[in-house]
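Left out: one protein chain. Kept in place: all the others.
Here is chain A:
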Amino acid sequence: MKPTLLMAALAAAPALVPLPAAAQDLVTRNRVGLADAPNTLTFRLTAYDLYSSDPATSEAFEDLFSDFIEARPDWKIETQLQTGNIGQEQARLLQQTQAGRGPDCAMIDSSRLALFKDTGVLQPMDMVFSEDDVADLFPYVREAVTNEAGEVLAWWWFTDLRVLYRDTSVVPEAPQTWAEAQEAGLAAVEAGREGLLFNGGRWEGTAFDWLANFWAQGGELVDADGAPVFAEGENREKMLAAIAYYQNLVESGASPRRVTAIDDYDAFTAAAAAGTASMFVGGNWQYGQLRATLPEEQFANWAVSELPGPAPDQRATGTGGWTIAALSEDEEKRRLCGEIVKEIYAGPGNAAQGLLPTSAAIYDQYDAYDGAEYDLFAEALENGVARPGAAIYPEISNQIQIMLGNVLSGTAEPEEALDAAAAAVQAAYDRQ
(Lines give C-alpha, C1' and ligand atoms only; values in the text may rest on other atoms or scores of the structure.)
Protein backbone atom coordinates (compact mmCIF):
# COMPACT_ATOMS: atom_id res chain seq x y z
CA MET A 1 0.00 0.00 0.00
CA LYS A 2 1.34 3.42 -0.86
CA PRO A 3 2.07 5.66 2.14
CA THR A 4 -0.58 8.21 1.12
CA LEU A 5 -3.24 5.51 0.83
CA LEU A 6 -2.21 4.11 4.20
CA MET A 7 -2.50 7.52 5.80
CA ALA A 8 -5.90 8.07 4.22
CA ALA A 9 -7.11 4.70 5.47
CA LEU A 10 -5.89 5.48 8.99
CA ALA A 11 -7.52 8.88 8.90
CA ALA A 12 -10.83 7.38 7.82
CA ALA A 13 -10.76 4.58 10.39
CA PRO A 14 -12.44 6.49 13.23
CA ALA A 15 -15.44 7.12 10.97
CA LEU A 16 -15.95 3.38 10.64
CA VAL A 17 -16.00 2.71 14.39
CA PRO A 18 -19.56 2.85 15.83
CA LEU A 19 -20.01 5.79 18.16
CA PRO A 20 -21.72 5.41 21.53
CA ALA A 21 -25.40 6.34 21.26
CA ALA A 22 -25.04 9.50 23.33
CA ALA A 23 -22.43 10.83 20.93
CA GLN A 24 -24.53 10.31 17.83
CA ASP A 25 -26.02 13.41 16.29
CA LEU A 26 -29.73 13.56 17.07
CA VAL A 27 -30.57 15.76 14.07
CA THR A 28 -29.15 14.91 10.66
CA ARG A 29 -30.16 15.86 7.13
CA ASN A 30 -32.62 12.98 6.94
CA ARG A 31 -33.24 11.84 10.49
CA VAL A 32 -34.16 13.04 13.95
CA GLY A 33 -33.35 10.60 16.75
CA LEU A 34 -31.03 7.66 17.10
CA ALA A 35 -30.43 5.60 14.00
CA ASP A 36 -31.07 2.37 15.91
CA ALA A 37 -34.35 3.45 17.53
CA PRO A 38 -36.86 0.60 17.08
CA ASN A 39 -39.81 2.72 15.84
CA THR A 40 -39.79 4.97 12.81
CA LEU A 41 -42.06 7.79 11.73
CA THR A 42 -41.56 9.24 8.25
CA PHE A 43 -42.23 12.99 8.10
CA ARG A 44 -42.26 15.07 4.92
CA LEU A 45 -41.61 18.72 5.68
CA THR A 46 -40.75 21.94 3.92
CA ALA A 47 -37.30 23.50 3.93
CA TYR A 48 -38.36 26.54 5.93
CA ASP A 49 -37.85 25.37 9.52
CA LEU A 50 -35.66 22.46 10.64
CA TYR A 51 -33.64 22.64 7.43
CA SER A 52 -33.96 26.38 6.93
CA SER A 53 -31.07 28.19 5.28
CA ASP A 54 -31.38 30.76 8.06
CA PRO A 55 -29.07 29.48 10.84
CA ALA A 56 -31.12 31.04 13.67
CA THR A 57 -34.29 29.31 12.47
CA SER A 58 -32.69 25.92 11.90
CA GLU A 59 -30.95 26.05 15.30
CA ALA A 60 -34.22 26.88 17.06
CA PHE A 61 -35.94 23.93 15.40
CA GLU A 62 -32.99 21.60 16.03
CA ASP A 63 -33.39 22.36 19.74
CA LEU A 64 -37.14 21.75 19.60
CA PHE A 65 -36.77 18.48 17.69
CA SER A 66 -33.92 17.31 19.97
CA ASP A 67 -36.01 17.89 23.10
CA PHE A 68 -38.94 16.15 21.46
CA ILE A 69 -37.06 13.02 20.47
CA GLU A 70 -35.05 12.79 23.71
CA ALA A 71 -38.37 12.37 25.48
CA ARG A 72 -39.18 9.50 23.08
CA PRO A 73 -35.99 7.42 22.81
CA ASP A 74 -37.83 4.52 21.16
CA TRP A 75 -38.65 6.64 18.13
CA LYS A 76 -36.75 8.15 15.26
CA ILE A 77 -38.19 10.51 12.68
CA GLU A 78 -37.04 10.00 9.12
CA THR A 79 -37.35 13.38 7.45
CA GLN A 80 -38.13 13.90 3.77
CA LEU A 81 -37.72 17.38 2.26
CA GLN A 82 -40.22 18.95 -0.13
CA THR A 83 -39.00 21.39 -2.74
CA GLY A 84 -40.56 24.81 -3.15
CA ASN A 85 -42.62 23.66 -6.13
CA ILE A 86 -45.84 23.33 -4.18
CA GLY A 87 -48.08 22.11 -7.00
CA GLN A 88 -45.78 19.30 -8.06
CA GLU A 89 -44.79 18.28 -4.54
CA GLN A 90 -48.31 18.16 -3.20
CA ALA A 91 -49.61 16.26 -6.22
CA ARG A 92 -46.81 13.73 -5.78
CA LEU A 93 -47.52 13.44 -2.05
CA LEU A 94 -51.18 12.74 -2.73
CA GLN A 95 -50.42 10.20 -5.41
CA GLN A 96 -47.87 8.38 -3.24
CA THR A 97 -50.25 8.33 -0.27
CA GLN A 98 -53.05 6.89 -2.38
CA ALA A 99 -50.67 4.21 -3.62
CA GLY A 100 -49.66 3.36 -0.02
CA ARG A 101 -46.15 4.77 -0.43
CA GLY A 102 -46.64 8.12 1.30
CA PRO A 103 -45.00 9.30 4.52
CA ASP A 104 -46.67 8.77 7.91
CA CYS A 105 -46.94 12.48 8.57
CA ALA A 106 -46.61 15.42 6.21
CA MET A 107 -46.89 19.15 5.74
CA ILE A 108 -49.74 20.02 3.41
CA ASP A 109 -50.18 23.49 1.95
CA SER A 110 -53.43 25.03 3.16
CA SER A 111 -54.52 25.60 -0.45
CA ARG A 112 -54.37 21.84 -1.10
CA LEU A 113 -55.91 20.71 2.19
CA ALA A 114 -59.42 20.38 0.75
CA LEU A 115 -58.13 18.13 -2.01
CA PHE A 116 -56.49 15.82 0.54
CA LYS A 117 -59.66 15.83 2.64
CA ASP A 118 -61.82 14.96 -0.36
CA THR A 119 -59.68 11.99 -1.25
CA GLY A 120 -59.97 10.55 2.28
CA VAL A 121 -56.24 10.07 2.91
CA LEU A 122 -56.07 12.17 6.09
CA GLN A 123 -56.21 10.27 9.38
CA PRO A 124 -57.68 11.74 12.59
CA MET A 125 -55.40 13.08 15.33
CA ASP A 126 -58.14 13.61 17.95
CA MET A 127 -56.16 11.83 20.64
CA VAL A 128 -53.78 14.83 20.75
CA PHE A 129 -56.05 17.83 20.34
CA SER A 130 -58.73 18.62 22.88
CA GLU A 131 -62.07 20.26 22.16
CA ASP A 132 -60.71 23.43 23.73
CA ASP A 133 -57.72 23.37 21.38
CA VAL A 134 -60.07 23.11 18.40
CA ALA A 135 -62.44 25.77 19.75
CA ASP A 136 -59.53 28.22 20.05
CA LEU A 137 -58.74 28.04 16.32
CA PHE A 138 -59.80 30.87 14.01
CA PRO A 139 -63.19 29.91 12.51
CA TYR A 140 -61.96 29.47 8.91
CA VAL A 141 -59.10 27.32 10.20
CA ARG A 142 -61.36 25.18 12.37
CA GLU A 143 -63.66 24.53 9.45
CA ALA A 144 -60.77 23.59 7.20
CA VAL A 145 -59.06 21.10 9.52
CA THR A 146 -62.09 19.21 10.81
CA ASN A 147 -64.59 16.99 9.04
CA GLU A 148 -68.35 16.77 9.49
CA ALA A 149 -67.92 14.37 12.40
CA GLY A 150 -65.71 16.94 14.13
CA GLU A 151 -62.54 14.85 13.77
CA VAL A 152 -59.25 16.72 13.52
CA LEU A 153 -57.81 15.68 10.16
CA ALA A 154 -54.93 18.18 10.08
CA TRP A 155 -53.55 21.04 12.12
CA TRP A 156 -53.10 24.40 10.40
CA TRP A 157 -50.05 25.45 12.38
CA PHE A 158 -49.50 28.92 11.00
CA THR A 159 -51.36 31.28 8.80
CA ASP A 160 -50.22 34.27 6.79
CA LEU A 161 -51.75 37.22 5.07
CA ARG A 162 -50.94 39.87 2.50
CA VAL A 163 -50.44 43.47 3.48
CA LEU A 164 -49.26 46.69 1.85
CA TYR A 165 -45.71 47.67 2.74
CA ARG A 166 -44.68 51.27 2.19
CA ASP A 167 -41.67 53.46 2.73
CA THR A 168 -43.16 56.29 4.76
CA SER A 169 -40.46 58.71 3.60
CA VAL A 170 -42.02 58.47 0.12
CA VAL A 171 -45.59 57.41 0.90
CA PRO A 172 -46.43 58.96 4.30
CA GLU A 173 -50.10 57.98 4.40
CA ALA A 174 -51.34 54.45 3.89
CA PRO A 175 -53.47 54.27 0.71
CA GLN A 176 -56.94 53.10 1.66
CA THR A 177 -58.43 52.67 -1.80
CA TRP A 178 -57.31 51.51 -5.24
CA ALA A 179 -57.40 55.10 -6.48
CA GLU A 180 -55.20 56.27 -3.61
CA ALA A 181 -52.77 53.42 -4.26
CA GLN A 182 -52.45 54.54 -7.89
CA GLU A 183 -51.90 58.17 -6.84
CA ALA A 184 -49.28 57.12 -4.31
CA GLY A 185 -47.53 54.99 -6.93
CA LEU A 186 -47.37 57.88 -9.37
CA ALA A 187 -46.05 60.20 -6.65
CA ALA A 188 -43.35 57.65 -5.77
CA VAL A 189 -42.28 57.43 -9.42
CA GLU A 190 -42.00 61.22 -9.52
CA ALA A 191 -39.80 60.97 -6.43
CA GLY A 192 -37.46 58.66 -8.33
CA ARG A 193 -38.64 55.35 -6.87
CA GLU A 194 -40.46 52.44 -8.41
CA GLY A 195 -44.20 52.59 -7.88
CA LEU A 196 -46.37 49.87 -6.37
CA LEU A 197 -44.77 46.44 -6.82
CA PHE A 198 -46.76 43.22 -6.80
CA ASN A 199 -46.48 39.66 -8.04
CA GLY A 200 -47.52 39.48 -11.70
CA GLY A 201 -45.46 36.54 -12.99
CA ARG A 202 -46.60 33.00 -13.65
CA TRP A 203 -46.97 31.54 -10.17
CA GLU A 204 -49.45 30.98 -7.39
CA GLY A 205 -48.48 34.17 -5.53
CA THR A 206 -49.76 36.29 -8.41
CA ALA A 207 -53.25 34.82 -8.35
CA PHE A 208 -53.49 34.64 -4.58
CA ASP A 209 -52.32 38.21 -3.89
CA TRP A 210 -54.57 39.62 -6.60
CA LEU A 211 -57.64 37.67 -5.48
CA ALA A 212 -57.84 39.91 -2.40
CA ASN A 213 -59.11 42.62 -4.77
CA PHE A 214 -61.85 40.29 -6.01
CA TRP A 215 -62.77 39.08 -2.53
CA ALA A 216 -62.86 42.66 -1.19
CA GLN A 217 -65.91 43.20 -3.42
CA GLY A 218 -67.56 40.03 -2.13
CA GLY A 219 -66.67 37.97 -5.18
CA GLU A 220 -66.76 34.18 -5.08
CA LEU A 221 -64.64 31.80 -7.09
CA VAL A 222 -66.75 28.67 -6.65
CA ASP A 223 -70.27 27.86 -5.50
CA ALA A 224 -71.26 25.63 -2.59
CA ASP A 225 -70.66 22.52 -4.72
CA GLY A 226 -67.17 23.61 -5.72
CA ALA A 227 -68.17 24.54 -9.29
CA PRO A 228 -66.41 27.59 -10.78
CA VAL A 229 -68.64 30.71 -10.85
CA PHE A 230 -66.05 33.50 -10.91
CA ALA A 231 -66.98 34.68 -14.40
CA GLU A 232 -70.74 34.59 -13.95
CA GLY A 233 -73.22 37.32 -12.98
CA GLU A 234 -71.99 39.83 -10.41
CA ASN A 235 -68.76 37.89 -9.97
CA ARG A 236 -67.85 38.72 -13.55
CA GLU A 237 -68.16 42.47 -12.91
CA LYS A 238 -66.08 42.13 -9.76
CA MET A 239 -63.41 40.19 -11.63
CA LEU A 240 -63.24 42.83 -14.35
CA ALA A 241 -63.04 45.62 -11.76
CA ALA A 242 -60.14 43.87 -10.01
CA ILE A 243 -58.36 43.30 -13.33
CA ALA A 244 -58.87 46.97 -14.25
CA TYR A 245 -57.24 48.03 -10.96
CA TYR A 246 -53.98 46.23 -11.81
CA GLN A 247 -54.20 47.20 -15.48
CA ASN A 248 -54.57 50.88 -14.54
CA LEU A 249 -51.63 50.68 -12.18
CA VAL A 250 -49.37 49.41 -14.96
CA GLU A 251 -50.73 51.55 -17.80
CA SER A 252 -50.58 54.74 -15.73
CA GLY A 253 -47.01 54.02 -14.71
CA ALA A 254 -47.93 53.71 -11.02
CA SER A 255 -46.51 50.20 -11.22
CA PRO A 256 -43.56 49.25 -13.44
CA ARG A 257 -44.15 46.88 -16.35
CA ARG A 258 -41.65 44.50 -14.83
CA VAL A 259 -44.30 43.29 -12.40
CA THR A 260 -45.31 40.67 -15.01
CA ALA A 261 -41.92 39.05 -14.40
CA ILE A 262 -42.05 39.11 -10.59
CA ASP A 263 -42.65 35.62 -9.26
CA ASP A 264 -41.02 35.73 -5.87
CA TYR A 265 -41.68 37.74 -2.70
CA ASP A 266 -37.93 38.04 -2.19
CA ALA A 267 -37.86 40.45 -5.15
CA PHE A 268 -39.64 43.00 -2.94
CA THR A 269 -37.24 42.57 -0.05
CA ALA A 270 -34.36 43.00 -2.50
CA ALA A 271 -35.91 46.17 -3.94
CA ALA A 272 -36.45 47.57 -0.44
CA ALA A 273 -32.86 46.77 0.48
CA ALA A 274 -31.64 48.44 -2.70
CA GLY A 275 -33.65 51.55 -1.84
CA THR A 276 -35.61 51.48 -5.09
CA ALA A 277 -39.00 50.33 -3.75
CA SER A 278 -41.68 52.60 -2.39
CA MET A 279 -44.58 50.16 -1.87
CA PHE A 280 -45.26 46.49 -2.38
CA VAL A 281 -47.92 43.87 -1.78
CA GLY A 282 -46.12 41.37 0.41
CA GLY A 283 -46.61 38.67 3.00
CA ASN A 284 -46.67 39.38 6.73
CA TRP A 285 -43.54 37.25 7.20
CA GLN A 286 -41.56 39.81 5.20
CA TYR A 287 -41.75 42.26 8.08
CA GLY A 288 -39.19 40.21 10.00
CA GLN A 289 -37.09 39.80 6.86
CA LEU A 290 -37.04 43.56 6.31
CA ARG A 291 -36.04 44.14 9.92
CA ALA A 292 -33.17 41.66 9.52
CA THR A 293 -32.09 42.98 6.11
CA LEU A 294 -32.33 46.76 6.28
CA PRO A 295 -30.19 49.09 8.36
CA GLU A 296 -32.11 50.22 11.45
CA GLU A 297 -32.71 53.77 10.26
CA GLN A 298 -33.89 52.53 6.85
CA PHE A 299 -36.18 49.93 8.40
CA ALA A 300 -37.72 52.62 10.62
CA ASN A 301 -39.23 54.17 7.47
CA TRP A 302 -41.16 51.04 6.54
CA ALA A 303 -44.72 50.49 7.69
CA VAL A 304 -47.49 48.02 6.93
CA SER A 305 -51.18 48.60 6.36
CA GLU A 306 -54.17 46.68 5.07
CA LEU A 307 -54.38 46.15 1.33
CA PRO A 308 -56.30 48.96 -0.37
CA GLY A 309 -59.83 48.14 -1.47
CA PRO A 310 -62.21 49.59 -4.05
CA ALA A 311 -63.60 51.62 -1.13
CA PRO A 312 -62.22 52.16 2.38
CA ASP A 313 -64.80 49.80 3.87
CA GLN A 314 -64.23 47.04 1.29
CA ARG A 315 -61.12 45.13 2.29
CA ALA A 316 -59.86 41.60 2.04
CA THR A 317 -56.59 39.74 2.26
CA GLY A 318 -55.68 36.22 1.24
CA THR A 319 -54.75 33.93 4.11
CA GLY A 320 -52.53 30.94 3.53
CA GLY A 321 -50.10 28.92 5.58
CA TRP A 322 -49.23 25.27 6.13
CA THR A 323 -50.89 22.37 7.84
CA ILE A 324 -49.53 19.11 9.21
CA ALA A 325 -51.52 15.91 8.85
CA ALA A 326 -51.21 12.24 9.66
CA LEU A 327 -51.35 9.97 6.61
CA SER A 328 -50.71 6.70 8.44
CA GLU A 329 -53.54 4.64 9.90
CA ASP A 330 -51.28 3.43 12.73
CA GLU A 331 -52.56 4.99 15.96
CA GLU A 332 -49.11 5.46 17.49
CA LYS A 333 -47.88 7.25 14.40
CA ARG A 334 -50.97 9.44 14.25
CA ARG A 335 -50.40 10.37 17.88
CA LEU A 336 -46.73 11.14 17.28
CA CYS A 337 -47.61 13.28 14.26
CA GLY A 338 -50.08 15.27 16.35
CA GLU A 339 -47.53 15.66 19.14
CA ILE A 340 -44.96 17.00 16.65
CA VAL A 341 -47.48 19.67 15.72
CA LYS A 342 -48.41 20.52 19.27
CA GLU A 343 -45.00 20.46 20.91
CA ILE A 344 -42.81 21.77 18.08
CA TYR A 345 -44.71 23.73 15.49
CA ALA A 346 -47.94 25.26 16.86
CA GLY A 347 -46.58 27.59 19.51
CA PRO A 348 -42.80 27.44 19.92
CA GLY A 349 -42.28 26.99 16.16
CA ASN A 350 -44.56 29.94 15.44
CA ALA A 351 -42.74 32.15 17.92
CA ALA A 352 -39.29 31.13 16.69
CA GLN A 353 -40.09 32.41 13.21
CA GLY A 354 -42.64 35.10 14.01
CA LEU A 355 -45.25 33.19 12.01
CA LEU A 356 -48.88 33.90 12.76
CA PRO A 357 -50.50 31.25 14.97
CA THR A 358 -54.01 30.08 14.20
CA SER A 359 -55.03 29.97 17.87
CA ALA A 360 -55.80 33.18 19.76
CA ALA A 361 -54.19 31.86 22.96
CA ILE A 362 -50.74 31.54 21.41
CA TYR A 363 -50.58 35.28 20.69
CA ASP A 364 -50.81 35.96 24.43
CA GLN A 365 -48.45 33.14 25.35
CA TYR A 366 -45.31 34.40 23.55
CA ASP A 367 -43.51 37.75 23.76
CA ALA A 368 -42.67 37.44 20.07
CA TYR A 369 -46.14 38.77 19.28
CA ASP A 370 -45.88 41.98 21.33
CA GLY A 371 -44.86 44.16 18.36
CA ALA A 372 -47.28 46.74 16.99
CA GLU A 373 -47.22 45.06 13.59
CA TYR A 374 -49.04 42.06 15.07
CA ASP A 375 -51.94 44.30 16.06
CA LEU A 376 -52.23 45.31 12.42
CA PHE A 377 -51.94 41.70 11.26
CA ALA A 378 -54.64 40.62 13.72
CA GLU A 379 -56.87 43.45 12.49
CA ALA A 380 -56.28 42.53 8.86
CA LEU A 381 -56.96 38.87 9.59
CA GLU A 382 -60.54 39.86 10.36
CA ASN A 383 -60.86 40.43 6.62
CA GLY A 384 -58.95 37.26 5.83
CA VAL A 385 -60.21 34.96 3.09
CA ALA A 386 -58.81 31.47 2.57
CA ARG A 387 -58.61 29.88 -0.83
CA PRO A 388 -61.70 27.82 -1.58
CA GLY A 389 -61.59 24.19 -0.55
CA ALA A 390 -62.28 22.96 -4.06
CA ALA A 391 -60.24 20.62 -6.23
CA ILE A 392 -60.57 23.04 -9.15
CA TYR A 393 -58.74 25.85 -7.30
CA PRO A 394 -55.24 25.07 -8.67
CA GLU A 395 -56.54 25.39 -12.24
CA ILE A 396 -58.45 28.59 -11.40
CA SER A 397 -55.19 29.98 -10.05
CA ASN A 398 -53.30 28.86 -13.16
CA GLN A 399 -55.81 30.57 -15.45
CA ILE A 400 -55.83 33.77 -13.37
CA GLN A 401 -52.03 33.90 -13.69
CA ILE A 402 -52.32 33.58 -17.47
CA MET A 403 -55.16 36.13 -17.59
CA LEU A 404 -53.26 38.74 -15.60
CA GLY A 405 -50.06 38.13 -17.54
CA ASN A 406 -51.85 38.63 -20.84
CA VAL A 407 -53.69 41.77 -19.73
CA LEU A 408 -50.74 43.43 -18.01
CA SER A 409 -48.39 42.72 -20.90
CA GLY A 410 -50.95 44.12 -23.32
CA THR A 411 -51.59 40.94 -25.31
CA ALA A 412 -55.27 40.61 -24.37
CA GLU A 413 -58.18 42.79 -23.31
CA PRO A 414 -59.63 42.07 -19.86
CA GLU A 415 -62.98 40.67 -21.10
CA GLU A 416 -61.31 38.46 -23.67
CA ALA A 417 -58.79 37.18 -21.13
CA LEU A 418 -61.50 36.52 -18.54
CA ASP A 419 -63.60 34.59 -21.06
CA ALA A 420 -60.61 32.46 -22.02
CA ALA A 421 -59.85 31.74 -18.35
CA ALA A 422 -63.46 30.86 -17.58
CA ALA A 423 -63.68 28.51 -20.58
CA ALA A 424 -60.45 26.74 -19.66
CA VAL A 425 -61.47 26.32 -16.02
CA GLN A 426 -64.91 25.02 -17.00
CA ALA A 427 -63.38 22.51 -19.39
CA ALA A 428 -61.04 21.30 -16.65
CA TYR A 429 -63.88 21.14 -14.13
CA ASP A 430 -66.05 19.10 -16.49
CA ARG A 431 -63.36 16.46 -16.68
CA GLN A 432 -62.46 16.31 -12.96
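Keep in mind that, in the parts below, a residue touches a chain if its C-beta (ideal position, glycine included) is under 8 Å from a C-beta of that chain, and two chains touch if they have at least 3 such contacts; residues count from 1.
In this text, contacts and distances are computed from a predicted model.
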Complex member absent from the view - protein name from UniProt, among "Ring-1,2-phenylacetyl-CoA epoxidase subunit PaaC", "Alanine/glycine:cation symporter family protein", "Cbb3-type cytochrome c oxidase subunit" or "Carbohydrate ABC transporter membrane protein 1 (CUT1 family)": "Carbohydrate ABC transporter membrane protein 1 (CUT1 family)"
Which residue of A:A261, A:L294, A:A351 or A:A378 touches the chain not shown here: A:A261
On chain A, residues whose C-beta touches the chain left out of the figure: 87-88, 91, 94-95, 98, 115, 118-119, 194, 200-203, 256-261, 263, 267, 270-271, 274, 276, 391, 394-395, 397-398, 401-403, 405-406, 408-409, 411-412, 420, 423-424, 427-428, 431-432
